[in-house]
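Excluded from the complex is one protein chain; the other protein chains are retained at their positions.
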Amino acid sequence: MSRRVRVVVLAAGLAGLGALLGWAVAGLPAFGDYQGPYGYALDRIVVPLRHTTNVVMATTFDVRGIDTMGEELILYAAVLGIVLLLRGEVEDREERITPGSDALRVGGALAVGGAILTGLWLVAFGYVTPGGGFQGGVAVAGGALLVYLAGSHASFSPFRNEELLDPLEAIGAGGYVVVGLAALASGSAFLTNLFGPGTVGSLLSGGSIPLLNWAAAIEVTFAMLVLFAEFLEAYVVPLARSQS
Amino acid sequence: MTLATLVPLQATVLGLVALGAPLVVLTRDPLRQSLVNGVYGLSLVLLFVVLAAPDVALSMLVVSAVAYPLVILAAVARVRAGRPGKDDATVDSSDEPEQR
Amino acid sequence: MAYLPFAVAIWLVVVGLYGVATSRNLIHLAICLTVAQSGTYVLLLSIGYVKGGTAPIFKGVKLGTTAVDPVVQALTLTDIVVSVTVLALILALALDAREEAGTVDPDRLAEFRG
Partner (left out) sequence: MSWLPPLLVAIPLLAGAAIAGGDHVTPTPIQQAVAVAAAAATAALSALLLIHVESVEVVHWFGGWKPRGGIALGVDFAVDPFAAGMCLAAAVVVLLALVYSLTYMKEEARIVDALFLSALGAMCGFAMSGDLFNLFVWLELMGVSAFALTGFQARKLGPVQGAVNFAIVTTVGSFLLVLGIGFVYARTGALNLAQAGEALKGKPDGLVIVAMTLVLCGFLVKGAVAPFHLWAADAYAVAPGPVCAVLGGAMTDIGLFGVARSWWTVFSAPFHGHAAGDVLLWLGIVSALLGAVMALLQRHLKRLLAYSVIAHIGVMLAGIGMLEGKALAGSALVFVSHAFLTAALFLVAGLLLLDEGTIDELRLYGRGRAGLGAIWLAATIGLVGAPYVGIYLGHGLIDEAAAHAHREWIPPLLWLSSALVGAALLRAGGRIFLGRGDRADPLLGRELDEDPVTRDALRPLLVGATWVALALGVVVSVVPGIDRRVEHAADRFRDRTEYAGAVLHGTPIAPMPSLPFEVAHSSTETVLYAAGAVLLAFLLALVGLYRERLAGGVASFPARLLAPPVAALKALHSGVVGDYVTWVVVGTAAVGGAWALLLR
């Protein structure tokens, strides 16, 4: 198809798709009138059973924990794939190192500390208040990357060490599966919550939820680090310099 | 927050999101687009907050403030660095005749 | 207002798909994909919204308070992670395209046809 024909055909198709979706929406209850039983039941069952106050995270890591296992492995497989796609071609790259100014370093270090602390806090309290392994993991990885952006390349190098990152990432993804298998080995269903529910709304609530939450956090943090490192290698620093 | 203030707020944020999407799509230069996309991401964060979904809002926040920009900017930089001097990463208006 | 959020969700999907199908740059295309996907987030969250409901987090909120649906929020979280991974994968492929073909224009990548 030439581009012009494509746009015409596409417009017709999108009009049709839009009409279909509109037809479906007309059959929905009005916004805010949702009455489905699933979420309602979870809102009432989960807190007494698990003592975690964040029902979304309890859903993510316990009630529908298998979805999250799949999700962690999606992230894992995607990062493996990206490594496979990108690592080959940048082998002969030259190392480009820019020493940052002292002020930049101090500021960078502070920002890094802040981001990493925020990330860890998000992970730690994820199943009590908003937050969780994914959100915290991305924040921690982002914080670690600020080191790189602040220009002190040397201090970022541990975060680029494949021999360190790959096993850690695998421990996060595999750890989730192992927690699931542990329950199976003890005679319960896969991913059964094995520990007592603990105190309502505290860090000791939720049984296995904190374990899975931390496994996810580890997986996400190191997946993101590998991801960023693969993409950023030797490119962002020159970019930052050329734009400053 | 009472319903009286929440509903107009939701409508406003929905309007922002609805306006943001075509802006992102129609910004054809990837570098500029990643900035517009960042702003669009923040409007989504606001929307999720007013839809009582703080966890999703947080996710969207870290994704649109950390993950997307880092990956996109790095990709843009690498695409541009690929062939020095010739910046055809942003060529999008070159509607040269095609034989298809 | 009764159907506005759903209409916005459809709009996002349609606009995003338009961008995907007409894009001349894989990076642009990948971002358009995330826009279309954001339509799915808005749809899911709007479906599970309950008027006057609090967030489904019962820290300092009495159990049994009307809350919005937690399930759609869990689904959206997964959906967001998927979107990040797909974006990164497509960008990695775009970089390969740049490397091997010297272009990131999907219309010019047609080595195979027929």
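Labels for the chains are A, B and C, by order of writing; each one numbers its residues from 1.
Assume a residue touches a chain if its C-beta (ideal position, glycine included) is under 8 Å from a C-beta of that chain, and two chains touch if they have at least 3 such contacts.
Everything quoted here is computed from the prediction, not taken from an experiment.
Of the candidate positions C:Val15, C:Ile31, C:Ile57 or C:Leu75, contact with the unshown chain belongs to C:Leu75. Only one residue in the set A:Val9, A:Leu117 or A:Leu203 touches the chain that does not appear here, and it is A:Val9.
Contact with the undisplayed chain is limited, among A:Pro48, A:Gly114, A:Pro167 or A:Gly196, to A:Pro167. Interface with the hidden chain, as seen from subunit C, comprises residues 13, 17, 20-23, 26, 29, 33, 36-37, 39-40, 43-44, 47-48, 71-72, 75, 78-79, 82, 85-86, 89-90, 93-94, 96-97, 99-101, 106-107, 109-114.
Considering the complete assembly, subunit A touches the hidden chain via residues 1, 3, 6, 9-10, 12-17, 19-21, 23-29, 34-39, 41-42, 45, 62-67, 69-71, 73-74, 76-78, 80-85, 88, 162-163, 166-167, 169-171, 173-174, 177-178, 180-181, 183-184, 188-193.
FYI, only the chains that are shown with their structure count from here on.
Where touching is counted per the definition, the chains common to subunit A and subunit C are B. Taking the mean of C-alpha positions as each chain's centre, the chain lying farthest from the centre of subunit B is A. In this structure, the chain pairs A-B and B-C differ in their number of contacting C-beta pairs, and the larger number is found at B-C. Averaged C-alpha coordinates put the centre of subunit A at 15 Å from the centre of subunit C. If you average the CA atoms of subunit A and of subunit B, the two centres end up 19 Å from each other. Chain geometry summary: the mean Cα position of subunit B and that of subunit C are 11 Å apart. Among the residues of subunit C, those in touch with two or more other chains are 1, 4-5, 18, 46, 49, 51-52, 55-57, 67-68, 73, 77, 81, 84, 88, 91, 95, 99, 107.
Residues of subunit A found to touch two or more other chains are 3, 54, 56, 130, 132, 134, 227, 231. By the touch criterion given at the top, residues 53-59, 61-63, 65-67, 70-71, 73-75, 77-78, 81, 95, 98, 100 of subunit B touch subunit A in their complex. If you check the complex, the residues on subunit B that touch subunit C are 3, 7, 10-11, 14, 17-18, 21-22, 24-26, 28, 30, 33-34, 37, 40, 44, 47-48, 51-56, 59-60, 63, 67-68, 71-72, 75-76, 78-79, 82-83, 88-92, 94, 98, 100.
Taken in their complex, subunit C has these residues touching subunit B: 1, 4-5, 8, 11-12, 15-16, 18-19, 23-25, 27-28, 30-32, 34-35, 38, 41-42, 45-46, 49, 51-57, 67-68, 73, 76-77, 80-81, 83-84, 87-88, 91, 94-95, 98-99, 102-105, 107, 110.
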